[in-house]
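Accompanying notes for the structure given below.
With one protein chain removed, the remaining protein chains of the complex are shown where they sit.
Then we have subunit A:
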Amino acid sequence: MSKVKLTIDKQIIEVDSDASVLEAAKELGIDIPTLCYHPDLSLHGACRVCMVEDEESGKLLASCATPVREGMIISTRSMKARRARRRNVELLLANHPNDCLGCDRNNHCELQEITYELGIRSQDVERVSGEKRVHELDTTGPALKRDPNKCILCGRCVRICEEVQGVSALQFTNRGFDSIVVTAFDLPQAEINCANCGQCATVCPVAAITELSEIEKVWAALEDNDKHVIVQTAPSVQATLGEEFGMETGTVVTGKMVAALRRMGFDQVFSTDFAADLTIMEEGNEFLKKLNGEGELPHITSCCPGWVKYAEHNFSDLLPHLSSAKSPMQMFSALGKTYYPEQAGIDPEKIYTVAVMPCTAKKFEKDREEINGSDFKDTDAVLTTREFARMIKEMGIDFKDLPDEEYDELMGESTGAGTIFGTTGGVAEAAVRTVKEELTGEALERLNLGFRGVNHAEVKIGDRLIKVAIANGLGNAEKLLERVRAGECDFDFIEVMACPHGCVGGGGQPRPATNEKKDKRAQGLASIDDSSKIRKSHENPQIVKLYKEFLGEPLGGESHHLLHTKYKARPKN
């Protein structure tokens, strides 16, 4: 790559010739404010907040969309540039509810932050105010809430849904001041082909797309003396929750998280990682059967509810390939209302199950009508990592100073295999570990499938070569599955996760999220696996006990009833 030398704020810098002025400034440690720009998405150039001044011509340039040029002299700090940025943010605010105090994004809002950083005062906005956009909120969910009045039309949601997820559930419509982001034919979110992955919510800079909160429900359950509230935490949350409290990305906070949950009043604190091990037992055995000719290969995972819904809309012909094993969350909840009360001697009717998840699609999954295995609703509430962090703050818990505590017995033990469910490639790796041991007694070396995009590996198990593929991000999944559909590949095991990087990049994870951050989260999670005493699901002593005392055999009658489910084709719309 050829290099270009330019001057920014009187400092000379040499950068790759394909860099933008924004990127060059970043290398110098100059942070130009942006709203529509996102490092992982295509260039949009719409918010016009990143204006800088070309000192030679006096022209204003949008730095995200201006490539560097030899000899350029740029000022990011001139009055003219700063004023231009301010005006554009003022214009956005003039058409914005500005009800920050009661807003879902208060204190976590890119628009609010930029407003503060640019020194904009209410009277500046007042000066250019007039009519405001008025639209109805879409709270049909079941996972996400859209508030078009908060939307600043940055197009990040449109781009991620189209470019990364390949779903294209959201688009711009209308012109000029009436422009708005809508679903196809403005249908309610609940009625479209949306996967509920929440990627749109992770990139939205404001409160225009957020999860439908279940916080109040959970507070009410915790307050209710008749209820016995048990909670499970998904694997990835231990490596992401810390971000909400200003900790380094990728920091593992398992112990503090458990301590926080106890202080919030949960009666038992369990781990979804335990249920992930259980999923491996069921799904691994299912895969073994398929390898032995009972059932169709490739075997495709089904633990990601975003992927499952996407498949139901777009790959209904491949549904028979999907594992019938429920996701760890649902397995856990089914046991939470059967096995757990039996062991603990509690009336199952009194049990309330809460799941702390990295995911918005889990909110949809828990409401699927065919999902329940117990006589009750298996999962009562799903909280995203973000909602959970909010509750910790509301309780006045000083998270960073909490001591490390351990999960409760019975359904709290986990293995490294269960933990890596939280990142792309983890399910495949965990399953293959167990299958290989089961068949050959040999341990599996690391598959090292990486964290981004599509990848594949071959594993020798006995004299058989098992071909494993993974895809994360629905756009990548689509490409891979199209090849499967066309018979162009012969994979045995395919793991799909709807979100880029898997659950560490989930729609319920801390914002803002970039690929760079997600890499660090995934590394954090892998470090737990590396340091785990037990790294194989079938060696989890609580799992061994569970089968012995309650379930019997993997894929047996009780397992089948509690731990497996089915799927249905949905319209493509």
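Methods note: a residue touches a chain if its C-beta (ideal position, glycine included) is under 8 Å from a C-beta of that chain, and two chains touch if they have at least 3 such contacts; residues count from 1.
The working rule: contacts and distances are computed from a predicted model.
Trainee: As a check of understanding, state which of "cytochrome-c oxidase", "NusG domain II-containing protein", "NADH:ubiquinone oxidoreductase, NADH-binding subunit (Chain F)" or "Amino acid ABC transporter membrane protein (PAAT family)" is the UniProt name of the chain not shown.
Mentor: The record for the missing subunit names the protein "NADH:ubiquinone oxidoreductase, NADH-binding subunit (Chain F)".
Trainee: Which listed residue, A:I8, A:I30, A:I74 or A:L92, touches the chain dropped from view?
Mentor: Hidden-chain contact among the options goes to A:L92.
Trainee: From the list A:C47, A:M72 or A:A221, which touches the chain that is not on show?
Mentor: A:C47
Trainee: Decide which residue listed in A:I8, A:I30 or A:A84 touches the omitted chain of the complex.
Mentor: Missing-chain contact among the listed residues: A:A84.
Trainee: For subunit A, which residues lie in contact with the unshown chain of the complex?
Mentor: Interface residues of subunit A facing the absent chain: 43-49, 51, 59-60, 62, 64-65, 67, 84, 87-88, 91-92, 94-95, 127-131, 152-153, 155, 171-172, 174-179.
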